[in-house]
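Let me give you the structure first, and then I'll get to my questions.
Every protein chain but one is kept in place in this view of the complex.
By letter and in written order, the chains are A, B, C and D; residue numbering begins at 1 in each of them.
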Amino acid sequence: MKKYAIKRILQLIPILFAITFLSYGMMRIAGSDVVTRKMENTGGVVSEAALDAAREELGLDKPFLTQYFVWLGKLLRGDMGNSYVSGVSVFDTFISKLPATLLLTATSILLTIIISIPLGILSAVKQNTIADYLIRFCSFIGNSLPNFFVSLLLMYFLAIRVRIFPVIAKDVSLKSVAMPAITLAIAMSAKYLRQVRATVLDELSKDYVAGARARGVKFSVTLWKSIMKASLVTVITLLMLSVGNLLGGTAIVESIFMWDGVGKMAVDAISMRDYPIIQAYVMWMAIIYVLVNLLTDLSYRFLDPRIRLGGAKQ
Amino acid sequence: MGKKEQGRCQKESVVLKNGQSTDNGKHVTVRVQRIRKIHIKQKLIIFSVLAVCLVVLAVFSDHLCPYDPYAQDLSSALQAPSLQHPMGTDTYGRDMLSRVISGARASIFSTFILVAVISVFGTIVGLCCGYYGGILDSVMMRISDVCLAFPGLVFAMAIAAILGGGIQNAIIALAVVSWPKYSRIARSQTLALKEEPYIHAAILAGDSSAQILVRHVLPNMIGPVLVTAMLDIGTMMMELAGLSFLGLGAQIPMAEWGSMMSGGRSMIQTYPWVVLSPGIAIFISVVIFNLLGDTVRDYLDPKNSRIK
Amino acid sequence: EDKKTLVFGDTTFNAENEEADINPQNTYAGWACIRYGVGETLFRYSDTMEIEPWIAKEYENVDELTWKITLNDGVVFSNGRVCDGEAVKESLESLVENHERAAGDLCIDSIEADGNVVTIKTTEPKPALINYLCDPYGCIIDVQAGITDNGIVIGTGPYVAADLVTDDHVDLVKNENYWNGDVNVDEITVRTISDGDTLAFALQAGEINAAYGMAYASYPLFENDDFTFSSAATSRAFYAWMNFESSVTSDPAVRKAIAMGIDKESFVSVLLNGYGYLAVGAFPDTFSFGGQNLTTESYDPDGAKKVLEDAGWVDSDGDGIREKDGEKLVIRWLTYPSRQELPLLAESAQATLKEIGMEVQINCTSDSNTIRKDPAQWDVYASAMVTAPTGDPENFFTTCALDNSVSNNGHYHSDKLEELAKEMGKEFDVEKRSELGIQMQQTVLDDNAYVFCSHLKMSMIMQSNVTGLVAHPCDYYELTADLDIN
Amino acid sequence: MNTLLEAEHLTKVFAQRGKEPFKAVDDVSFSLQAGETLGIVGESGSGKSTLAKMITRLTDITDGTLKFQGKDITKLKQSQLRDVYGNIQMVFQNPAGSFDPRRTLGDGIGESLRNRGMKKTDIAIRVKELLEQCGLDGELAKRYPHEVSGGQCQRAAIARALAVEPKVLICDEATSSLDVTIQKQIMELLEELKDTHGLSFIFICHNLALVQSFCDKVLVLYDGKVVESGKPDDIINEPKEAYTKKLVDAVFE
Partner (left out) sequence: MENKILIYDSVEISFDGEAVVHDVSFSLTPGEILGLVGESGSGKSTLIKAAMGLLGSGGLVTRGNICYMGQNILDISEKEKRKIRGAGIGMIFQDAGASLCPIRTIGDQIYESMRAHKKVSRNEAKDHAMELFEKLNFKDSQRVWDSYPFELSGGMNQRAGIAISMLMNPPILLADEPTSALDVSVQRQVVREMLKLRELFGTAIIIVTHDIGVVRAMADTVLVLKNGKMVEYGEAEKVLNHPQDPYTKKLLAAVPRLKRKERS
């Protein structure tokens, strides 16, 4: 197990190299740099010489490969550099944004689970009944509303009409996180629900369900003890993917609700061409990707004895 | 479960009269079974027709618009829905209905093209990786890892910065981060199919690898890919709308549902039709393609082979 | 006793907009310091954009290169330090050292402080020096107190920054030592809210008391008794630059037709909901050298058609687009999305110009600043720029319209304009400068080198119990000591 | 006699991820003469199918040599194997699974002919002929695998194998998933083919009774190794190895 985990983490290295390099390259080809960006929206004009001086200061005049390796060298020494825009240490910036993102991730995942699993199971068990159709219809709605629109609706109804949640997040608290979390949970639940339904239907058709019935076991017992547990593998897979995406920050929702998280940071950094932050972000994403994959595999092992005990064929 | 069974099958105990009984005078209990067949084929046809309608709408949108979707008339800006303008008008006084119809082209076509490109490319890669294995497999799978691990947003924004905004570039960005999904599905399907006896039989019949891939593996693995693609049409529409929100989607004044929604979102309270009209269009098409995807899945499910 | 608190929502207070913190010397703009009442400049602009005393009580132009500025007595920084000549000297020296644009603007040779008198010597004649000192970068800060890591400075304004998180908020508290009257509000939070809809919802929900940067489409929500608007015409102009290297826009007829083919009036009244001012020239009517003194083309599609026809642009293939010598009349319209008015202008111009037979291809990209450097990539560039940030007409021409202007990417050249600019550079008399400004604008308009569409009507929307929050034409002053909430 | 197949020390090792490599077939040698029928018996998982796949080169041979009519075919590539497949064919365990579910039986039967450049019309005629030879209606060519019964499907599979007129036919448990009645019909068909075409068989089966009635020679596999070989009657009546004994004893009568 340990060996396996180490192996997976080692796999991270080439991925990290590839994607940081790519991102560096792309941002570079993307033309304008932070210095040019800084001049935008201000309504004024600065001389080329001043711009060049500013570039030199940031090392932006050097060839792209040099810049990349300088960055890499620093990184290996544990220094992620400073933001070009704010001048603050990238690492500190990053750490300061994490709690918000973590809270949002946790609450929206939790909400998603609370909404989607019971409904998914219900709609599978009541297949082709009114309840099923209703649940599926709701999932269609959830699936076809863009995030930004859902958040507008929520703001309108929950913050203007009934005033139970604040429009803008004032702090990293449960009350503030509610609306962004609901927004994210709506879209995710809609997807999960369908998957849970499909998995449960699949499980329902398996022999062991008939087996339990033939032994006189109550359906609800089978449902909770066997079907749920078996479906959990699917749910975990989805969850892990979502956690990965959420930990990367959700640019749209975060910026609409003024939720000061990693996603908003990334979008701002990209639009400002703040390379050090972008690099840190890209690295973060790659690390999440690999870790999430690892965790998924490990949780399969935990959940499914066939994998844990090496019983699965092939 | 039992209840459902009972609900479905209406039970009537009927004691047949002696003379009518075929059972030599014995009393036989008869239960009437109410048959509710699920006509998957009919469902498939209905949803396919609806989907085709959408596509036709997209193709002929130019001819179907009651007004020029780009013709402005500032004097009649932001009119509420009326007989003249069933969906009202937008900020520029353009007819919303016409814009929604015309938007079908951009929205449906772009998602179609996107999904077509990623599913075809991903499938080919997955097929080859799964079938040939070896170096090709390792390399392509690492590349797909990188694409998956690469934050899509960074990519989209970089692409937009390199190539400029616009829907084509949003499509490129989404394509790069989405194809690995297909290659993974295709690969795992291919790996499983590779060991099927009929593939072995084909080898014995002297088929070349390419023939086997095209004639046997591809047709048998395309089901899950197709279903994913159908469902992805909805997903991609959402993603494009998200990119539009970030200013990375369609360029003005292009009528595209996602950007119409994001452009009109501040009017949700004041002039709701501006944002609801494209919203409803998105909803309808997402629902149609999702239902089609579900039905295709049911259709391909061997469990349902009897009730087709 | 209840504390008076106020929350102010602002879409512009963020790093992307060059307002990462409230250090006026940090970046190009650094407006937050003065906007949020933390810092004050030596002089300020009146409502008609004339110079008024502020920290300083008067100035004297000793000779072409020497300026003597006398400070008010009793000005103190919020930390209690007296703001005397020495403090001003330190502040300005630090500014010139850290702020490249300021250094270029001010051309300071030396500064001497003597009690409340500061004497500034410039390296070359600088008629607009006092105007430049009114720029937000000219905020006098306590250099000795230093600047914190998150960019908080000590100024002389009515509020003191207590906490600041870039892109999120700055917390202000009342300056107990304020030298210039009483401060009514005890605590203010300025929230960065980048999304316009969120801003609208927050104001509706009462989570913020006042807002700056609302989307036009949301204005109707607040046009009722619960809210008050405060608006002022600013010198931020939305205007189109013509590319004189382009084969289409180098044709005077085409430029003229564009000028006649844009429906500025509807743009302002419908698309901007009336929250804008029709522009004639580069400056709004509030300036003595404003548009009221100028003439230019007005919206006249038929006239425009005729102009084009006469110049040989005719639609020979019936596709609605005119051609001349086999070249289609296609305009590549470059603009950017960060100002909500620009895409609206582009889209509306596209439609009206189509009517006179021009096809407009819009490229609305946040990379416009890079693209516009290459004249081969665009024909018309629409931008939103502050034409008179210092209340003086010269700035606009030196940055945009002259042969040696860095931003003259369309390579406009006019002998007459060059002449007038030379004169302006030497003129110290305010009225004469104003007169020159008018002539220069008219020259530019006659060439249709620029089409000025509208001026920003800067608006703040607040709950009706908020008073003293007044929009100012220069866009610099927002939170002042007058601010109150009942 | 004319030796068709010669296998020497055939070994198959499966490399398994994270586990010890697994030897599925271990040092198996045999030879097959023209017209001879070789039975292979053994419990589930003893390596019978793996051996069959090695002979048809559907899986790579880890060690040992395989000769067909004296020519070494151990290392040939798939493209070079086409000629070999003209002589060796195989009938699979699971009849329905051995036809592409998306193609008609006729398509499957004619595939090898098509690959050998036969014309479409000729193929149709030949397919009909083959089906009839296997006791099926020629019309069945138009059906899909799921539209025919298991027995019909297996006959079609045999027809497919016969299409190229092979010299060796490998039957991997060709009847075990079928009903006894249908099983019997198939055995009769194979019997007939043996007589009329002089085919050689490798007959993999775990039903000893069938092997006894059909085969000339038997290999008993256990854990991938040959534990016993010889004439079927001898092995069944006088099993030498304990394993063989167990196998024989387990049969219900």
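We take it that contacts are C-beta pairs under 8 Å (C-beta built on N, C-alpha and C of every residue); 3 or more make two chains touch, one makes a residue touch a chain.
All of these numbers come straight from a predicted model, not from anything done at the bench.
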Seminar exercise, completed: Visible partners of the omitted chain are A, B, D
For this session: Return the single residue from D:Thr11, D:Ser31, D:Gln78 or D:Asn207 that touches the missing chain.
Result: D:Asn207
For this session: Write the list of subunit D residues that the hidden chain touches.
Result: 43-44, 150, 179-184, 187, 206-210, 212-213, 233, 236-237, 246-248, 250-253
Problem set entry | For subunit B, residues in touch with the removed chain | 1-6, 8-9, 11, 13, 23, 26, 28-33, 35, 37, 307
Exercise. If the missing chain were put back, which residues of subunit A would it touch?
Worked result: 206-208, 210-218, 221-222, 225-226, 229-230, 303-306, 309, 311-312
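Assume only the chains that are shown with their structure count from here on.
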Exercise. Quick one: which chains contact subunit A and subunit D both?
Worked result: B
Seminar exercise, completed: Set B-D beside A-C; more C-beta pairs touch across A-C
Problem set entry | Identity of the most central chain, Cα criterion | A
Problem set entry | Interchain centroid distance [CA atoms averaged], subunit A/subunit B, Å | 23
Exercise. Which parts of subunit A, given as residue numbers and ranges, touch two or more other chains?
Worked result: 31-32, 152, 156, 271
Problem set entry | Residues of subunit B engaged with two or more neighbouring chains | 161, 265, 268-269
Problem set entry | subunit A-facing residues of subunit C, complex | 9, 14-18, 20-21, 27-29, 100-101, 104, 149-151, 165-168, 191-195, 197-198, 201-202, 204-205, 207-208, 236, 336, 338-339, 366-367, 369-370, 384-386, 389, 399-400, 405-407
For this session: Would you tell me which residues of subunit A are touching subunit B in their complex?
Result: 14-15, 18-19, 22-23, 26-27, 29-32, 125-126, 128-129, 140-141, 143-149, 152-153, 156, 187, 205, 213, 219, 248, 251-252, 263, 266-267, 270-271, 278, 281-282, 285-286, 289-290
Exercise. Given the complex with subunit B, which residues does subunit C contribute to the contact?
Worked result: 196-197, 200, 215, 217-218, 220-221, 263, 266, 270-271, 337, 343-344, 346-348, 350-352, 362-367
